[in-house]
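With one protein chain removed, the remaining protein chains of the complex are shown where they sit.
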Amino acid sequence: MNMTKIDTSLIVAQNDAHEDALRADYDSLGERLDRCGIDIAALTARAAAFGVAVPSWGVGTGGTRFARFPGRGEPRHIFDKLDDCAVIQQLTRATPTVSLHIPWDMADPADLNAHAEGLELGFDAMNSNTFQDQPGQARSYKFGSLSHTDAATRAQAVAHNIECIELGQKLGSKALTVWVGDGSNFPGQSHFIRAFDRYLEATKEIYAALPDDWHLLTEHKMYEPAFYSTVVQDWGTNYLIATELGDRAKCLVDLGHHAPNVNIEMIVARLIRFGKLGGFHFNDSKYGDDDLDAGSVDPYRLFLVFNELVDAEGTPGLDLSHMLDQSHNVTDPIESLMISAVEVQRAFVQASLVDRTVLSGYQTDNDALMASATLRAAFRTDVEPILAMARLQAGGAIDPVAAYRASGYREGVADVRPAVTGSGGGLV
Amino acid sequence: MNMTKIDTSLIVAQNDAHEDALRADYDSLGERLDRCGIDIAALTARAAAFGVAVPSWGVGTGGTRFARFPGRGEPRHIFDKLDDCAVIQQLTRATPTVSLHIPWDMADPADLNAHAEGLELGFDAMNSNTFQDQPGQARSYKFGSLSHTDAATRAQAVAHNIECIELGQKLGSKALTVWVGDGSNFPGQSHFIRAFDRYLEATKEIYAALPDDWHLLTEHKMYEPAFYSTVVQDWGTNYLIATELGDRAKCLVDLGHHAPNVNIEMIVARLIRFGKLGGFHFNDSKYGDDDLDAGSVDPYRLFLVFNELVDAEGTPGLDLSHMLDQSHNVTDPIESLMISAVEVQRAFVQASLVDRTVLSGYQTDNDALMASATLRAAFRTDVEPILAMARLQAGGAIDPVAAYRASGYREGVADVRPAVTGSGGGLV
Amino acid sequence: MNMTKIDTSLIVAQNDAHEDALRADYDSLGERLDRCGIDIAALTARAAAFGVAVPSWGVGTGGTRFARFPGRGEPRHIFDKLDDCAVIQQLTRATPTVSLHIPWDMADPADLNAHAEGLELGFDAMNSNTFQDQPGQARSYKFGSLSHTDAATRAQAVAHNIECIELGQKLGSKALTVWVGDGSNFPGQSHFIRAFDRYLEATKEIYAALPDDWHLLTEHKMYEPAFYSTVVQDWGTNYLIATELGDRAKCLVDLGHHAPNVNIEMIVARLIRFGKLGGFHFNDSKYGDDDLDAGSVDPYRLFLVFNELVDAEGTPGLDLSHMLDQSHNVTDPIESLMISAVEVQRAFVQASLVDRTVLSGYQTDNDALMASATLRAAFRTDVEPILAMARLQAGGAIDPVAAYRASGYREGVADVRPAVTGSGGGLV
Partner (left out) sequence: MNMTKIDTSLIVAQNDAHEDALRADYDSLGERLDRCGIDIAALTARAAAFGVAVPSWGVGTGGTRFARFPGRGEPRHIFDKLDDCAVIQQLTRATPTVSLHIPWDMADPADLNAHAEGLELGFDAMNSNTFQDQPGQARSYKFGSLSHTDAATRAQAVAHNIECIELGQKLGSKALTVWVGDGSNFPGQSHFIRAFDRYLEATKEIYAALPDDWHLLTEHKMYEPAFYSTVVQDWGTNYLIATELGDRAKCLVDLGHHAPNVNIEMIVARLIRFGKLGGFHFNDSKYGDDDLDAGSVDPYRLFLVFNELVDAEGTPGLDLSHMLDQSHNVTDPIESLMISAVEVQRAFVQASLVDRTVLSGYQTDNDALMASATLRAAFRTDVEPILAMARLQAGGAIDPVAAYRASGYREGVADVRPAVTGSGGGLV
């Protein structure tokens, strides 16, 4: 079964037009890195080994509470979504896995496995959903799920999470990501301590159902959809949860889920230090949980996060799940995900350029200027030739967006997938 | 035609249970105010004359981009919405008008007038909508409306606004409120100067169609639905727009549309000083445009806004449109709007207690402590007896929520209005 | 030895002018509370028992990095400061203790005890200082103290803290508050994990010297004086520290030390839940660590904090240290501290009005509107008559500021304390 989504010959033709320039840039960069004692081939191999999961919902057009403006050829179901994910992986070679969201992606596991296998895709963390009501659902999550005051509602949410684990086991997933919107919109609406204890009790039940080789990843978020308080509001609470649950419970960090001005890379360092970092939802933001493309607003912040991760490589027990989590409202989601995966990979490679022995010396000497300059020199190194070479060598595209556009993939799926009309929330 | 929504005898019975206590509290407060030279009867009359418009969309349950959890008895159309608004006015006597949103509330103006008249409601500012696509709409607002790069799209948005004016003229409205979500999600997506000039040019066309006795109210907002830049992002830009347009163009201030920590009451003072304050969208917020109930999170901020408004009374040309603009996600919208209207009225009455001659003396003497204490003394005065007495005297309810619950109104409409199922945006 | 600072007869005369009105207001409030089943006398006794410590440095005029504008009669040393603190306590009866800062307040403990005893003042938590260099100090804290890369500097900081404990033992103090400014101004300057481990190791040495009946209170702060990263940056890190140290280590919460928009009352609830809340530095803020007068900017937030504290009364092990921590740049510090102590006391009394059984019912029923209304009803109750009566009954002033101004205390000390000239930091 050949399920390749983009014709290989098209990629080859596209690459041919860029290859000479790429090799020239790669060679001159190689010489420059060589002066610093860095082997560009090794770095390219390192880049090639890096992967970040694509969220299944990311290939659909996102929206806001005000409106959603659909794109052409929107995926109709998880199999369409997997096809789109395969395009991203085929062209970037940086997204070998897909992260499912249940019940949106519910399907027969055999069919899911077969379809993914044909596309040479694997499955990453499973995502449960207790922030929406599904048709026919016995109890509403309007006032919460795992922390709801009603025991039956909590039990329903626990059961749903356990179903996600069970499905995930059949798909080869090794983690469950739990994000809840539970919280309150008014001072007094919720009793902070009791709500947290209910959340904890319910989550312990999920944890009890977790296979031995799985991680339970809990995700904190400052606000939205709750606008006064949120049960898992920050990394401090997230850490407490992971600690209460046990060794296989870890904290997931979404870059857009923090208060303004917060130093996220320091939070990453704290969680590493105390053995509780589990992974990331990568995206970028300027205001709140904007879910913009990774690295599009503050690329240095993304670099600083990877500076912590590269620094911590080799830490016992550090085994991270990396995923993109974005809302593509005004771009073709496939394009945004390709570019974003590359940006995450770029930050990883740039952070790998830092000479940590030299940096450590500056830190010990309190030479703040040279320590800062060391990080910035790594960051401003244009590693695009390394990333492009890694793609080329793996059969991907030197210029993924150009190749994608040339392929006519979007037009092709638009022909078979029916157009969707826009919708609005009805709120100002 | 008797269209009273709540049986008057029920209100009377409810009030009877509270009236003795109210009169006792009112009298003791009257004595206390008398010591300060304040006439409680005059203040009560002042409270009674205060009104704030209800937005038609406010009586429906709100939602977030993650989900909407409907309530019972959701209004099906503008006539149901007007009924709900009538309940709010009947019980609080503080919300004599309704603000329509087009096309959501589109209907035959004769029917609208008749229905509103029967309910003793008037129409406040008209609200246009160019942040969503409507079925059958020729051009999409996905990439903007009044500032769109495409002239035909801008023309469509202008035409829609002019239609809103025309409808509003038939309803006795005197203002058009224009809020657009135009902006960008990526650095580079939009050329700031050109986009602004397009916005300005289009808005001038709307202004040209504005009747002589109308106001054009433009509304600024920092972000959402655009997450990198917004064309009308702050009061500075809003002021420039109103100045470019002309005398009948004024700035609308929504309390939740500012950057974190911004001093909103000072913005109010600036706009008053330069003749460009047009009115408010009242609500409260803790994080972003949370659209929480007015006064529920930071009541002192609401008071400080009214402190500016009361201080500026008598300023030539100051003629403000006051409206609630909230999203009721977890409460009965009618209850939230009643409480919120009363909170806005409360802030107005508290601000009226400030002895401005005394305050001015402290300000001149730089007696910061006593100036601050003067405002706080007014704020902590419990004026609830004044508000309740104003309601009682006008035929409203001493305790509007209790009366509403006792009336069974919600259960009644739930019987005739079909249940709506929840929906979710499909985003994380 | 009679060390009364304000003539008792003056206070009596001042009170005489207000007493009739106070009794009238007190009685009518009593009747109103009685309707709700609340005994005003019991509440007054509760208010009278409430105390908050005054920081010794608070009675001096504060400043910013741009300038300090001294007031008249600035205290020259700790004995002058104690005199000023005694005035605050004499008039408000809400500030029975003083919190010392070492080395600023270093003096012979016998003299300190004698002076304080004569003023009927006790000593609250001791505060160490490793964020400034003192004349003759062997090693500089320019690049940190307890987390410094240099072991000798850390040892110096540890030794200083132990000296503070030793002095405090002689003064009857039962707590050491540790706040450090350690952090970095540049990405890369500091290695987050190593810096934290050094901090932890050093703080453990201080903890080892802590008497069995003492608390070690560590204080987190988002930023300033370090402007990129701070070692103890938030409650999550603070919690980790307290947990690593042991049972007598607790977290101190300064209301101005958080990121914008953060829900502080929820942090309070989390720390209570996990047994690590140690106390407060009360103040108010609009932007950063503004150190404004408690309750002057967002009084409802202060109330919501006390709502958590009152709710948690009776929690085993909960034993809190309350202190004001403000910078009085434009007011007479004595006046600001009097007003602020009363505002803290006010929030405590208002929070005591909440019927927690009723509230709990609303919470269980997810009646967000009534839960919110319940808190607001307590908050808007004007409890000033209770606070004033508590002062009157204890020999304080009904109107502390008026009595203070009438006393001529400031003019008196200005005659004997030499004038200080202003100073500026030399920075823009």
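Labels A, B and C are assigned to the chains in the order they are written; within every chain, residues are numbered from 1.
Here is the rule we use: a contact is a pair of C-beta atoms (placed from the backbone, for glycine too) under 8 Å apart; a residue touches a chain by one contact, two chains touch by 3 or more.
Computed from a predicted model, the values in this text were never measured in an experiment.
Asker: Return the single residue from C:Asp290, C:Glu343 or C:Glu384 that touches the missing chain.
Answerer: Of all options in C:Asp290, C:Glu343 or C:Glu384, contact with the hidden chain holds for C:Asp290.
Asker: Check each of C:Asp25, C:Glu265 or C:Asp325 against the chain that is not shown and name the one that touches it.
Answerer: Missing-chain contact among the listed residues: C:Asp325.
Asker: With the full complex in mind, choose from C:Phe50, C:Trp179 or C:Trp235 the residue touching the hidden chain.
Answerer: Answer from the full complex: C:Trp179 touches the omitted chain.
Asker: Considering the entire assembly, which residues of subunit B contact the chain that has been omitted?
Answerer: Counting only subunit B, the missing chain is touched by 142-143, 149, 184-194, 196-197, 222-223, 228-229, 233-237, 239-240, 258-263, 265-267, 269-270, 272-274, 300, 304, 307-308, 311-312, 359-360, 362-366, 368-369, 371-372, 374-375.
Asker: Determine and list the subunit A residues touching the chain excluded from the picture.
Answerer: 21, 24-25, 28, 31-32, 35, 260-261, 263, 286-287, 293, 295-301, 330-332, 335-336, 339, 366, 368-370, 372-373, 376, 379-382, 384, 401
Asker: Hey, which subunit C residues sit against the chain that's not shown?
Answerer: The list for subunit C reads 55, 57, 60, 62-69, 101, 104, 127, 131-133, 135, 140-143, 179, 181, 184-187, 189, 222-225, 227-228, 260, 285-288, 290-293, 296-297, 325, 327, 329-331, 421-422, 424-428.
Everything below uses one rule, namely that only the chains that are shown with their structure count from here on.
Asker: What whole-number Å value describes the gap between the mean CA coordinates of subunit B and subunit C?
Answerer: 39
Asker: Can you give the whole-Å distance between the Cα centres of subunit A and subunit C?
Answerer: Computed value for the inter-centroid distance: 43 Å.
Asker: Got the subunit A residues that touch at least 2 other chains?
Answerer: Residues 142-143, 184-187, 189, 222-223, 228, 260 of subunit A each touch two or more of the other chains.
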